[in-house]
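Other chains of the complex are left out, but the ones given are in their true place.
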Amino acid sequence: MNRKLRELAEWVNGKVVGDGEINISGVAAIDEAKEGEITFIANPKYLPKLDQTCASAVIVSHEVSQREKPLLCVDNPYLAFAKILTLFSQNPYQSRGIDPHSWISSTATLGEELTIYPFVYIGDRCSIGDRVTLYPGVHVGEGSSIGEESILYPNVSIYPGTIIGRRVILHSGVVVGSDGFGYVKEGKRNVKIPQVGGVEIEDDVEIGANTTIDRATLGKTIIRKGVKIDNLVQVAHNVIIGEDSIIVAQVGISGSTKIGSNVTLAGQVGVVGHIEIGDNVMVGAQSGVAHDLEANQGYVGSPALPHREFLRAITVFPKLPEMRKTLLEIERRFKKIEEALSSKGKEK
Amino acid sequence: MNRKLRELAEWVNGKVVGDGEINISGVAAIDEAKEGEITFIANPKYLPKLDQTCASAVIVSHEVSQREKPLLCVDNPYLAFAKILTLFSQNPYQSRGIDPHSWISSTATLGEELTIYPFVYIGDRCSIGDRVTLYPGVHVGEGSSIGEESILYPNVSIYPGTIIGRRVILHSGVVVGSDGFGYVKEGKRNVKIPQVGGVEIEDDVEIGANTTIDRATLGKTIIRKGVKIDNLVQVAHNVIIGEDSIIVAQVGISGSTKIGSNVTLAGQVGVVGHIEIGDNVMVGAQSGVAHDLEANQGYVGSPALPHREFLRAITVFPKLPEMRKTLLEIERRFKKIEEALSSKGKEK
């Protein structure tokens, strides 16, 4: 597929500086782009590469001044890159039908134009929407529903009664609806609390490989529209994650916690149970969140502090040995002076 | 199913305050309960909700005084809730038989009343106890045994020679018996140490989704009776976890470490190898344990400190910048005084 540069500019609402009639055949990273391809610079520190790349055109921000090479100037080069890459990489959906080596309950309701691979299991009373793709080893437990155009990659396990929206992408090894971790001690013995709630995943959610989403004890665990979850994340029972939030790899969210919308939890963050994190909060990597967090703020550290407060404190941390030394020395010298003054006092 | 309130009281050894003859049809959370349902209050901070809930009865502790609504008073409301929820949610086991789309070795020994789903693999010389349920995609490696009434959810992988007790629950994606992570450097090359030991999981253990339990190098990795492990936990080779211990999500336990009985490791804790953690220890979330821990204590932090000691120190952490400023200022003013005193000395 070829596109003229000016066509790409229209696609992303940008402006061509230079020859808009050149043909673009694909997208590549700046160091690897070949003639005929377009690349991008989102971070100004890579601007010196602009004159070295073999790409035939470069997506840049409006600030970049004219060069020999044709430029595609936009408000957000990274967003324009994403859209142009989508244009070049996206193939129209083609149904492969239902493989006879799958196992589908006779009571399941199946949509049109499905792609069901071998070794897929669909339980009783499930509902599978149009153009859904289920890869080998996918398990859909009884009474679950999967919305149109969702894709479940190999070896995804969906427990019974799970509701999955439209255009949801679940990567390999994702588990949705496993029992929440709920026990109560009777003496030393752990008595299991039945986990009879469910999970609902709304439209346009994407969940990374081997992430686990537990079912609620009672009620529902809910992942709201547009949420993106990375690999190996743990979402406990009764958690609610608000719209468009971003949960990076290996985050753990404990039971009944409510995450606002448009929140970012960076990698390996841990969040305790039964708290609320406000909208638009950003939590730095490896932080530990033990209390409610106010909306529209950044936090970091374990336990988490407001971003700036943490940075100021952690900068002092390596100076602790020196501080302690100074302190002990001052204390010693200080006693001397006190003694000197007090003996002087007595002298009088 | 309906039960009279007084029947529930007998079931949990509690006392009815109010009308014990009312019919209860189910259990629900306090905000969602409808007429006919019972709910519970385990935490006194939710007591104000007692008069607002639509539930027909409420499980409370003995301290709660009489209300308009019928109460079920017990020693431990959360435990009573768990037991009543079990009563309402538990269905008697029904065998579904052995699906012909499974693959079972002719040398395997099979119990009675099994439920073997399609796409299950059972290797040579395995032994499967009565009323075991194996969901689709479960792999049982050769020579493994699974005790009565155990449930292996979809896509669980059991490596050869694994011993699994009775009433064990393994959630989707659990891996038991993978090779321990053992190498020894020969120059820069990593030489693999064969992992020829096994894994034993005792009765009444439950293991969460995508958790991994490695086989021993020599000897056995052992998970003792009644242990409950959450999702995405890593248990390395030759680890032993004592009875009734609770291991929360994303904990990692390194090789050959011994965890006592009734221990709690909170979420994302890391434990180094070759150490011992005593009975009844509680380790706080995200802690890093690098040394033996004495029994019956709480620890937290990375590296872990006794609970109180950590709390006192971490409280000071945000004050470090201010402390450093004070210290530098005192040092400066202190030098002045010393100079003043010393020049006075000289004056004399």
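Here the chain labels run A and B in written order, and each chain numbers its own residues starting at 1.
Criterion: a residue touches a chain if its C-beta (ideal position, glycine included) is under 8 Å from a C-beta of that chain, and two chains touch if they have at least 3 such contacts.
None of these values were measured; they are calculated from a predicted model.
Because all chains derive from one sequence, the complete complex can be expressed as a copy number, which is 3 in this file against the 2 shown.
By definition in this document, only the chains that are shown with their structure count from here on.
Per-chain Cα centroids separate subunit A from subunit B by 25 Å.
The part of subunit B that touches subunit A in the complex is made up of residues 27-29, 32, 76, 78-79, 81-83, 85-86, 89-90, 99, 101, 117-119, 135-137, 153-155, 169, 171-173, 206, 208-210, 226, 228, 230-232, 243-244, 246, 248-250, 261-262, 267-268, 285-286, 302, 314, 317-321, 323-324, 327, 330-331, 334, 337-338, 341.
Residue ranges on subunit A touching subunit B, taken from their complex, read 103, 119, 121, 137, 139, 141, 155, 157, 159, 173, 175, 178-179, 181-186, 188-194, 196, 210, 212, 214, 217-219, 232, 234, 236, 250, 252, 254, 268, 270, 272, 286, 288, 290, 302-303, 305, 309-310, 312-313, 315-317, 319-320, 323, 326-327, 330, 333-334, 337, 340.
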